[in-house]
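I have a structure here, written as structure tokens, and I will follow up with some questions on it.
A single protein chain has been removed from this complex, and every other one stays in its place.
Letters A, B and C mark the chains as written, and numbering starts fresh at 1 in each.
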């Protein structure tokens, strides 16, 4: 085992990471630095200070990263209309690179030689934290207690707490049967009855949204304004990235929007069931596609669509901090300076309907598209030549007797 | 102008194609063969016979192609989870290859030297009809009256009817302000107020579905069974492809499912606004993704996802009958023999929620995925090596001082 | 026919474009502006002035664009290791965007309403000129005489010259049986006996290179230095882009390097036989791949490799001036800031052998790659976990009885 003097821990203030603080101190006889970030998980972060102090931690970092999170991670990702496996908006995945970055920055600032996290050895998060850390700080050491220790059941954890005077927070103790993760983009649920993909989720599992059934009987209309591909205004009012997402989460949640229930493929090789609430993100995805539909060139859009699944996999698999993600981002961002304008949406009981899009830079040309007389803007005779030349290779092959049916 | 003796026309029985019959007869002094197909557009096709006869047509083909349409075109397309530009289920596009194929087959059977259709020179359908025809019958001639004649307004058409004793069908004459196209997969709307992408569609435009607001207040649950990637049973009952789609259209439409309102990029170079109702297809897409989620290998699925946009463009652009579509289809079909099982769906006011999936060939392994003790099925220590080697190239670069942030 | 007052013609000074000057003047009763560029075709451009004057042209543009051509077109293209259909280095394709750009710029400067070129209606060049012109100057008109006039044989052209007192340049009149095109990147040959793909080219066709047989019996070593992905030095000496390519053309040609004989797929739908000499480009391609091999990240490189064929097609098809090419270029360029260092090459009778690569930013880590003891730089035990997790999905499927062989 390497010699560790100081380790920076991604610390939630909850039971598991509190146990980790103690376990690190004991196992490595090292100092632990805690890092707790508000990325919109909806819980106070300040209480983590007292808990860390109680565990003997001297260097405690508590930070509000909500704006940075949305501006530098969520928004760039949404420029690509990113969805993993057709369904998942990557709410957990996209938060990890920021945490990894701050962990190694704090390690550098405090002279720590290692970082640690509370992710298990079966999931994607360990990969995301660690790939990010290694990519940004190649000499860093990583301690992943869940892969190393023998506290591999709730009972053993509780016993360890008792033995080590770790206060078990009973509020959290009323513990959900689900493993949850939340940030400004989403809240996720895994485990419990979800481990059977044939079973329907329970209504009281969901925390951020009402069910479509429970949503208001009248629709809500909103208008989102985009600047360079990013949501910038809501109903005409400029909102910061974090405020935009918070507001859309609230509005979306009230209208039963953004629930997903999927089986996804983890990078570590297994399939896993997950339920997600992503109200604001779901709205943003729909709106972004709509504003692109009138402002983005066809081929640029198709190129983005073809590259998107790979880009999504990179983020899902933990390669935000990689040369290939940066290269793809350069392509994506290069297309977005023309993506400006407004989209009107109708939200109703789980549905998001695009009911209008407008842009000063709209490529939609009513004259040319019109069924009415276009005054010569488009010469229909051109279509014959267009078709003939596109058909030429097919005709030459068919003349040779090649069969396509 | 080429010497045309006989031409096979895709004939709907409506006003426009009736005018075309007459115009072809007069312009080319040729015989016209009419071909009218039931592909589920929801109108009787038999009345086309009398209309054609009244126009002096001697060879009249009227065919029910509904099963062939769904089995050989819609179902193969759905194996790829095909969507054009993130939104459009290709309802019109996928019907054209079948029509093109029958047109040239009938031309061969009747000794015709040309085919004709009623698509305009601004749209995609001319391309789809003609590329298909040229690919299957390289020597065929194509007459596209809308690109050639001068009847380019409703008034001139009406005048032509009056001059030529063509009966104007007043039922259809109560004409919708929209240009519509329907088949078993969808009904589409273009034109009219839709030519302004900022304007919301009118509720009374939609014909196949109730609005989410008007849908029942209680959810409907259905279960779709898949065999080799194709929907085969509904609530346990085996249904033929066409019956499956018809039934899902009805159920979906009753529950406000399947409306889309988009601006799309046409192959001929312009953007166009379209509204679509695809109730059954929307359900099938969701269900197919769900059954794949437990039965399809991760990398096979990702490969399909990356190729899908290109496959969708091929269909949209009229290249169903092409070597590259066939090659892609071979890849897609090769992956589907394992896609078997059932998916439970909850339909409610426009929402489709996956509430269960099951398969005897499920790759979801609860033991391995579990947060609980897995009895050694998965060695968490493996993850450390997995991450380390995946990180190696990133660390080597970082040690050289390369920056990623 | 549109009303044309002034037209800018891409004028070589040769017979064909001289005829076009006259034909434009007569057909449109318009002024013709000639534009003649030195892009390294190896012929004097200044003589074009007197010829244009003799034809009554008043506005004559003669420009040396060699540096711009290599710097802004050839070099960016080579950053992607671009090859069309596995063989063609795009020598003709990459010159067209620059010509198109200058044509419309000169049209703007001279108040011309049209441009014209001497490319035929069967080739790719018409597409490249015109797509470029339309993309940069959407209101421009394009006149392509070869598609319009009836001078479609050598005899008719000669007759037209005689009728119109156009001097037939007898030096050029000793005319090659081939249609040729040259610029700093390559010289191409089409037509003549090449129209039979089964026939071998004749040795005396080739103009820029000796045959491998005729090349020196001793090898020549050179060293190319790269800066940000572009060739910057030769044997330690800094060379401008055009000088670099000129020098490598000479050295390569002397050593029998860079001949290609292929059948390629034209954008207009037919296959065509072409022979190409690209001595310098062939060397640069090999050298660029070699410097990337030690400096570029694996995944960034693979991403480039996967996108390259599409990028090559865009250039081949005439879409240099397009949003999608720009987006891809952004991705490509983003990867190149680390591509620095030197490559040693051995040139011998048509062969280019990489015999050394070095870079201060080399990612090749001898310690880690070594078969010898690496002192712990790489933990071989990590490989077991790496393999195990990568195999997990395959094992789960195999346990279900799925067959792969």
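Operating definition for what follows: contacts are C-beta pairs under 8 Å (C-beta built on N, C-alpha and C of every residue); 3 or more make two chains touch, one makes a residue touch a chain.
This one's a predicted model, so the numbers in the text were calculated from it and none came from an experiment.
Of the options C:41, C:233 or C:313, the residue whose C-beta touches the omitted chain is C:313.
Of the candidate positions A:26, A:46 or A:382, contact with the hidden chain is made by A:382. For chain B, the residues in touch with the chain missing from this view are 265, 268-270, 297, 299-300, 302-304, 310, 319, 322-324, 326-328, 330-331, 333-335, 389-393, 396. Chain A residues in contact with the hidden partner, per the touch definition given at the top, are 297-299, 338, 361, 363, 365, 368, 378-379, 381-386, 388-390, 392-393, 396-397, 400, 402. If you put the missing chain back, the residues of chain C touching it would be 81, 85-87, 101, 120-122, 126-127, 130-131, 134-139, 144, 146-147, 152-153, 179, 190-191, 195-201, 212-213, 217, 219, 256, 259, 261-265, 268-273, 289-290, 293-294, 298, 301-302, 305-306, 309-310, 313, 321-323, 326, 344, 346, 348-351, 353-358, 362-366, 368-371, 373, 378, 380-384, 386-387, 390-391, 394-399, 402, 404-405.
Going forward, only the chains that are shown with their structure count from here on.
Note: centroid distance chain A to chain C, computed from Cα atoms, is 42 Å. The residues of chain C that reach two or more other chains are 297, 299, 389-390, 392-393, 396, listed in rising order.
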